[in-house]
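Note that this complex is displayed minus one protein chain, with the remaining chains in position.
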Amino acid sequence: MAKSLLIISRQAPWSGPSAREALDIALAGGAFDLPLGMLFLDDGVFQLAPNQQPALLQQKNLAANLQALPMFGVEDLFVAASSLAERGLDPDGLGLPVQVLDDAGLTALIDRFDQVVTL
Amino acid sequence: MSTLHVISRSPFGDNRLASCLRLLGPHDGLLLCGDAVYALNPGSVTVAGLNTLGPRLYALAEDLEARAISDTGATAVDYPAFVELSLNYDKVNSWL
């Protein structure tokens, strides 16, 4: 059976290539039909904030790539409730359908994957 | 399954350690290396909480010694022990 991989993305979207490069790991694995999950944690939750305009910073919009995740077979998408709350983001107003997990849920999530990469 | 979490950044200017401790499971281990070992400095605000992890707390020996941090509650490990530690847990989660 294929090993499952959880990618934990902790980087804000417009501070360099890190958020995009975390996403690229997920998209590459999805293309191979591997069991993948993606968790947005800490500043990574800002990737899910709605109505962002990175074109003003001459950056490509990450949202289009994030929305492609289910098409690449990455349907297990999660976000940390505590990270959202700390940053004043509304769990009901995010730009991507994600499961909101409390801290105990995060522990259980990490536990059930075979491998984890945190970027 | 159990996870060995690995952190290399100082907790005094970065939230990785705080985030990790919030989701650390009861069977998980924590290995501090690089500037993260400053979290073990005697008298620091971080050390008492970390010591409650007991035998699940590890630190890279060279990083402790280089920074003259001693008498910690962490198990000091060299590289061969780090390799074995990574196999004693089901997976390794490095907080890059």
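Lettered A and B in written order, each chain numbered from 1.
In this section, contacts are C-beta pairs under 8 Å (C-beta built on N, C-alpha and C of every residue); 3 or more make two chains touch, one makes a residue touch a chain.
In this section, contacts and distances are computed from a predicted model.
From the set "2-oxoacid:ferredoxin oxidoreductase subunit beta", "Cytochrome C", "Sulfurtransferase complex subunit TusD" or "Multidrug ABC transporter substrate-binding protein", the protein name that UniProt assigns to the chain left out of the figure is "Sulfurtransferase complex subunit TusD".
For the chain missing from the display, the contacting residue among A:Ala31, A:Leu57 or A:Met71 is A:Ala31, taking the whole complex into account. Listed for chain A, the residues touching the missing chain in the whole complex are 2-3, 5, 17-18, 21, 24-25, 28-29, 31-32, 34, 115, 117-119. Panel shows chain B; residues 8-10, 33-35, 60, 78-80, 82-84, 86-87, 91-92, 94-96 of it touch the chain omitted from the view.
Convention: only the chains that are shown with their structure count from here on.
If you average the Cα atoms of chain A and of chain B, the two centres end up 25 Å apart. Residues of chain A that touch chain B in their complex: 8, 10, 41-42, 82, 103, 106-107, 110-119.
Within the complex, the chain B residues that touch chain A are 1-3, 15, 19, 22-25, 28, 90-96.
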